[in-house]
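Starting off with a structure, shown below.
For this depiction, one protein chain was excluded, whereas all remaining protein chains were kept in their positions.
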Amino acid sequence: MISSRAAFLRSFTRAMHGPRSIGATLREALLGYGLVMPSALIFLVFYYAPAAFLAYISFFHWNLFVNGNQFVGLRNFEILANQPLFWRSLFNTAYYVVVLVPTTTLLALAFALLLREMPNLRSGGLSRALIFLPHVTPVVATSIIWVWIFNPNFGLANAILGFLHLPQLNWLQSVTWALPSVMIYTLWHSVGLYTVLFLAGLASIPKNVLEAASVDGGHGWFAFRRVVWPMLGPVTFFVIVLVSVNTIQTFSQIYTLTGGPSSLAGGPAFATTTDSLLIYQTAFLYQHFSLASAMSLVLFVLTLALTLIQKLLADRIVFYR
Amino acid sequence: MAVVGPSGCGKSTLLRIISGLERATSGSVLIDGSVVDSLAAYQRNVGMVFQNYALYPHMTVFANLAFGLQAQRVPHADIRRRVAEVADLLELSGMLDKRPGTLSGGQRQRVALGRALVRNPRCFLMDEPLSNLDALLRDRMRVELRTLHERVRIPTVYVTHDQSEAMTLADRVIVMRDGELIQAGRPQDVYEHPLTVFVAQFLGSPPMSVVQVRLSQHHGGWAVVPFSSDAAAQDACRLPAEAAARLLPLSGPEGQLWLGIRPEDIIIGDPVAHGLDLTAVCEMVEHLGNRVQVHMRWDSQRLVALTQGNPSWPRDAVLHATLPWHAVSWFDHLGRRVPRADDQGVSLGLRNGEA
Partner (left out) sequence: MRAPLTLILRAVIGMAWIFPVYWLIVVATGARGSAYSIPPVFVPLFHFLPVASVLAHTHLLQHVLNSVIVTTSTIVLVLFTGALGGYALSEVRFPGRSLYFLLALGVMMLPQQALMVPQYVVLYHLRMLNTYAAMIIPFATSTSSIFLFRQFFMRLPTSYRDIASVEGVSTARYLWRVALPLARPAVAATVLLTFISSWNMFQWPLVMISSKSIQPLEVSLTFYMQAFEGHWRQLASVALLALLPVIGVFALTQRYIVSAVAGGELAQKE
């Protein structure tokens, strides 16, 4: 009797040292590689390879259609440094980013505070949708409307200025106002996204914290300053990073609002020539690929540095909050 | 066969190894006497039932039952016939078009069983199948499971942390702890002849009372004293000579041993001839309807006894309890069973190893 039971149990898990099944592990690994292959290939071929290639072509005198690439070291960067237009484009880009980051962030925050769930009010769902809609619209299609709005003669912008008894502007045709006009469009187009991000941040603040603040007599500005604002820290930093990364790379609206396929884009008088626009024109209008690559590398490093600095800063500040 | 043990002891892992979902680092798995190590999970032809049933919520009951068969390219007519058979057996026929979300817990449980059954498996593997049900339903499903098992006679490995489920459902019980098999055997055998203190205290409700004692010299013989006590040995606690001879070499450096007794074996009141008579202090008397559970303290050690009748001892009453020698399980100072006369002829499982 004992032996039969024991035999059964031994058949159950027999103590016998066998090798770990390599076959199954290998099969699972192969399955994994098969599954990630399509996306990994796309990432590598169309994104990582170009990123690596970028550094390479910036140090060569290089042309797509002519053989014989010549190593020129920092020569491309030297040319750039002596190009007033390159410096102008950097300045325009910086101007564009420096104005848009705070205005977009503050406006989005204000909208979010206005649209958030309030105890005695229906949520601002419809308004939120209306503000958000522009963000998903195609840039060229909506640029067409804004070209009309900015039209000096019969556009809405000047109609409003006239209504307010303010001097009329030339908007997109004015050296001073062209870039700000693009900024207004960008603000209109993108603020909805950041508003929604702030709304998500506001929604994640525990209700009892807010209630505790109002019980303590905190109302309005005080409650915001002491309770809401500190808790929005992470979202705010995230929004700032996102706005800067997005604005530093703006291309489409500048291209369409300031002239489109005609070589006028970036005007008037290069007032709206930002880095990405200059890269586009240098490479695809004038076929100076090496020079465009050198500019791209500058933009690449700037953007990445901006992202990293802000991420580091955000981690520290959010951590020590 | 039921596998029982406290949570985290490796019961579920054992089941996953048998099913082929996980690989053992060593050893091999045999089903029906043949090695299945090299077979993938589905080739082993086992039917599994999970604690959460794992029914696909977006499929109807029929689709859930048929999914595995479809994957095996079983002809449609066969699928329909087999699902109908199983649905009939489990009384699911009326709900084949419903989704699992609309079914009750017991019905879902039956669908999960049906899904395992429909493939005609060589064995069933069930992982805590009843623990998601409420107590009342659990009792009913337990009966249903037992009936089903008697009708289909498919070998079943049933994993549970609930010892009473294991005791009532299984032909054989395996007790596990920390990934090790401690004891295996018929439920009654394991219950009456626990191999270690752990098994003794794990099975049964209330479990076996296990107290630590010391052997102390007494009038040329040996007597049993509570381990913590310095009190002199008494006549009543005298150990029969042959038992003393057997136990002495197994006791620890200070003469310590473990003494186990099933609550129903303790006799309160009238002393019997061959037993350990002790004086205990009553702590609490619980009336459970058909029986009475008495919590006592013997020196600082706890004992639980089950008696009949309607005793009304007050707290701190002094009780005379007798532990008949034939019912006492002895464990050496490391918690291993000291063989008893009636252990002969009973399989106590694989090993008599360390606890």
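Each chain carries a letter (A and B) given by its place in the written order, and its residues are counted from 1.
Following the convention adopted for this analysis, a residue touches a chain if its C-beta (ideal position, glycine included) is under 8 Å from a C-beta of that chain, and two chains touch if they have at least 3 such contacts.
As the structure is a computational prediction, the values presented were derived from the model and not from experiment.
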Among the chains presented, those that the missing one touches: A, B
Just one of A:183, A:228, A:242 or A:271 touches the chain that is missing; which is it? A:242
Given A:169, A:183 or A:299, the one touching the chain that is not displayed: A:299
Contact residues on subunit B toward the hidden chain run 16, 19-21, 40-43, 46-48, 50-52, 54, 56-58, 67-68, 71-72, 115, 119
Kindly note down the residues of subunit A that lie in touch with the hidden chain. 28-33, 35-36, 38-40, 42-51, 53-54, 57, 64, 111, 114-115, 118, 120-121, 124-142, 144-149, 154, 156, 159, 188, 192-193, 196-197, 200, 220, 234, 238, 242, 245, 248-249, 251-252, 255-256, 260-262, 275-276, 279-280, 283-284, 289, 292-293, 296-297, 299-300, 303-304, 307
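One rule holds in what follows: only the chains that are shown with their structure count from here on.
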Nearest whole angstrom, what separates the Cα centre of subunit A from the Cα centre of subunit B? 61
